[in-house]
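What follows is a structure written as C-alpha cells; I'll ask about it next.
Of the protein chains in this complex, one is absent; all others appear in place.
Each chain carries a letter (A, B and C) given by its place in the written order, and its residues are counted from 1.
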Amino acid sequence: MSDARTEEIMIAAIARMLSGLSHVTVGISSPIPGSAALLARELSRGALRVSMLGRTSSPSFTDGGRELFDCAAQGRIDAFFLGGVQIDGQANINLVSIGDPDRPKARFPGSFGSAYLYMIVPRVILFRQEHSPRTLVPKVDYISAPGVSAPNIYRPGGPYALVTGRCVFYFIKENECFRLKSLHPGQSVADIRRETGFVFEIPETEAIPETEAPGAEWLKLIRGPVGDEIREIYPDFAARMFGGA
Amino acid sequence: MSDARTEEIMIAAIARMLSGLSHVTVGISSPIPGSAALLARELSRGALRVSMLGRTSSPSFTDGGRELFDCAAQGRIDAFFLGGVQIDGQANINLVSIGDPDRPKARFPGSFGSAYLYMIVPRVILFRQEHSPRTLVPKVDYISAPGVSAPNIYRPGGPYALVTGRCVFYFIKENECFRLKSLHPGQSVADIRRETGFVFEIPETEAIPETEAPGAEWLKLIRGPVGDEIREIYPDFAARMFGGA
Amino acid sequence: MTEILDSAQDIATQIPDGALLALPPEYAPCSMAGIRALVRRGARDLRLLSVPQFGFQAELLIGAGCVAEVESAGVTLGEQGLAPRFTDAIKKRKIIMRDSTCPAIHAALQASEKGIPFMPLRGLIGSDILARRDDWLIAGNPFGDNDPIVHLPAIRPDVSLIHAARADANGNVWIGVSREAMLMAHASAATYATVEEIVEFDLLLDPQTAPGTIPGLYITAIARAQKGAWPLGVPHLYERDHEHLALYAQMARSQDGFDAYTDQWVMQRTAAE
Partner (left out) sequence: MTEILDSAQDIATQIPDGALLALPPEYAPCSMAGIRALVRRGARDLRLLSVPQFGFQAELLIGAGCVAEVESAGVTLGEQGLAPRFTDAIKKRKIIMRDSTCPAIHAALQASEKGIPFMPLRGLIGSDILARRDDWLIAGNPFGDNDPIVHLPAIRPDVSLIHAARADANGNVWIGVSREAMLMAHASAATYATVEEIVEFDLLLDPQTAPGTIPGLYITAIARAQKGAWPLGVPHLYERDHEHLALYAQMARSQDGFDAYTDQWVMQRTAAE
C-alpha cells in the first residue's frame, strides 16, 4: 500500500486530469493544484506549460495582474483550479460568507477571479480537502461563481471535476450534477453519502474504483522537484508536507 | 529685421501658445510643432513636459502606441498639433484624400489619431505651412476629424488656433469659425483674403498686428538645442532648416 | 513635475481623509511604510480599492479605524490565513464591503485608463457578486444577438499608493513586471510611491530599465523608504517576513492585541522604518 498522504492522492488525481493539455494556470492559495500542475508538467516532459501566480522569481506573465484573465479569455488556458468554502450539487461555489452576506456568521477572503474564470476556462477543477456536510452543501449561501448558466450566456468554461479528501466527482453538464468517479483509499460509497450535503449520481452498473494513489516515482517527483518549486510560494504548506526548507 | 525663416516664425508663434502648459505631446510628421514644443520647454525652464512620438532614444511612454491616446483621455495632455491636406472654415481637417474618397484624385497617408485627439485634447493647434485656396478650403473633401460637434457629443477638446506660413488664426468656438489674429511679416489682410478659401472673421476695431518674429535668443535656441533634438526624428527637416548633421 | 518628499509621512499628509485609495496586491511591492504613516496620521474614512486583492495593507488601516469602505476581490493574509481585523469589521458592520472579482477591478481601471465610461466584461452573470452590485449593468452586446454582457463603470481612484525598488530624480518609477502599478498610475488622479532607492540615472533613458518604468508624468510624488514594503516583500530584494506576519495574525485576533501590535510596530516610527 502506498504511503501517500491525502494531499498527495489529491495531487495525483488532479495531475491525471491535466494529461495532454498545453497550458494550465494556478491561482493563489492553491498549493495542492499547484503541486498537481507541476507534477503534470514533469510527467509531460515539458509539453505542459504551467503559469503560477505569485511566483515572482520566474514570472509567467509580464502584463500585470490582468494578463491571467485576458489570457484565459483568449482561449490560451486549458485548465484552472477553484476551491470553495462551500460547494453545492450544481457546482456553485462560495468563497465569501456563511449565512446572510450582510450579517455573515463567517466571512472568508472573497471570490478572487472565480466569477470570471469559472465561466471562461474550459476545464475548471474544483478542490476541497475537507469533505463534509459543512463544505459540500445542498445550496451555497453565496454564489461566488455559478456552476451552470442559461443557454444564451457566453460560457466556454465550467466545472470539470471536484477533488476532495475522500473522493473524485466528475461534473455532468447535461444533468447539472456531480457523479462519483473514484473513492480514495479507505472510503466507501456510504461514507461519501454520509459526508456529502448534496445529491450526486452514482453509476449503478459498475463498482466505484479506488482513486489511484501515486506510485513511488510520482511521490519522488512530488516530494522532490515539485516540492522545491512549490516552497517558494507556499513555504508553510511545503514545510508541513515535505519537511523544513 | 529678423532673419527668421517662415518655419521659424511658425515655430515661435506655436511656442507662445504653449506658455504656462504642463504637458504637450507631438505626433509623427510634425517637425514644426515638435520644434515649437521643444522651444517652449526651453523657455519654461523645464516646467513644460514634452512627449514626442518616435523619439526612441528617450521614450516618453512605456505602454506602447496606445498610451498617447489613453494619456490624452485621462486629461494629462494639454495641447496637441494637427496638420491637414485641407482645412476648412469650420476647422474640419482632411488628411485622407482629394475628390471622391472612393475614386480619389489624390490620396494622402491617412487620419492617424486626429479623429480622436482633436476631440479629446483641450488645445489643438492646427498647422499648415502652405496657405493657399488649395489647402484652406470652404469645405474639406473628407472629414478626418470634425472642427465642431453637437452639444451632446463628449468633446473636451478642439481647435485652438491655425498657424500657417502667412498668418495666425484663432478658432472662435461660439461662432464656429476662425478669426485672424496676426500677420506674418510681409503679409496683408488682402493677401490673406485672397489666399484663404474659407470665410474668416477680421476684428474690425483694431489693426491686425504682425506675428512676432523670434528674436536672436529664440533663434539661438531653435537652431541650437532644439534643432539638435529634432534631428533625431526628422533628419531631413533638420538638414534643410539647420544644415548638415 | 514629480515632487521628491522626505519620507512616507509626507506622502500620508497629502492623502486626504475620504480618498478612494487604490492599493496593489501582495505579489507586487506594497508601500507598508505609507500605510503605517497613514495610521500614524490618523487617516479617516478611506475607501480602499484592492488591485485586485490585498491583505496586510487593508488589515492595518481597518484595524486602526481609518477605513469606511472596501472594494476588493479578496482580502487575505495568504499563508497566514484570514485577515482578522477585516473579518471582524465585516461581522460588526464597521465597514461597507463591496465584493468584486479580480478581472472586474482590472477592467474598471482600464476603462479609466482609456477615458471610457465603462468596460464590457465576460463572466460574472449568475454570481451573487453581480447580483449585489447595483452599480454594474447587464446590457446586450450590440454586435451580438441575445448576448447579454456585464458593463462595468470606470473606476478612477483619487490616489494610488505603491512601493517600488527604485525611482529616479525625474519621478520615473521602476516597477519591473508588477504592471498593475502601471495601470493604477494611469487610472488614478494622483499616484504616490515609496521606493527603496533613488538612482542617479534616468530610468527612461536606459533601454533595459525603460520597459519596466512608470514615467514621472503619472507620479505625483515619491519618497525614499528603505525596506518600505516590510513585512511584505519586494521581488528580488527581500522576502516576505512570514514570521512577523504570523506574529501579526496571532496578535490581531482581538482589537486589544491589534492595538498592542500597532503601538509597538506602527506608532513608534523608529521601530519599523
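By our rule, a residue touches a chain if its C-beta (ideal position, glycine included) is under 8 Å from a C-beta of that chain, and two chains touch if they have at least 3 such contacts.
Owing to the predicted nature of the structure, the values given are computational and were not obtained by experimental measurement.
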Original post:
What chains on display are touched by the one that is not shown?
Top reply: A, B, C
Original post:
Of the residues listed, B:Thr25, B:Ser51, B:Gln86 or B:Ser114, which one is in contact with the missing chain?
Top reply: B:Ser114
**OP:** Using the definition of touch stated at the top, determine which of B:Gly89, B:Pro146 or B:Gly227 touches the missing chain.
**Re:** B:Pro146
**OP:** Tell me where the left-out chain touches subunit B, residue by residue.
**Re:** 28-29, 53-54, 56-57, 59, 61-69, 73, 95-97, 101, 103-104, 107-120, 142-146, 149-150, 152-154, 234-237
**OP:** Since one chain isn't shown, list which residues of subunit C touch it in the complete complex.
**Re:** 107, 110, 114-122, 137, 139, 141-144, 147, 149, 151, 153, 175-177, 179, 207-212, 235-236
Original post:
Tell me, which residues in subunit A touch the chain that this view leaves out?
Top reply: 23, 46-47, 49, 51, 57-63, 67, 69-76, 120
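Everything below uses one rule, namely that only the chains that are shown with their structure count from here on.
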Original post:
Using the mean of all protein Cα atoms as the middle point, what chain has its own Cα mean nearest that point?
Top reply: C
**OP:** Please name the chain that ends up farthest from subunit A once chain centres are defined by their CA atoms averaged.
**Re:** B
**OP:** Express in whole angstrom the distance between the two chain centres, defined as the mean CA positions of subunit B and subunit C.
**Re:** 40
Subject >> Geometric centre distance via CA averages, subunit B-subunit A, whole Å >> reply: 59
**OP:** Going through subunit A residue by residue, note those that touch at least 2 other chains and give them in order.
**Re:** none
Original post:
Among the residues of subunit C, which ones contact at least 2 other chains?
Top reply: 182
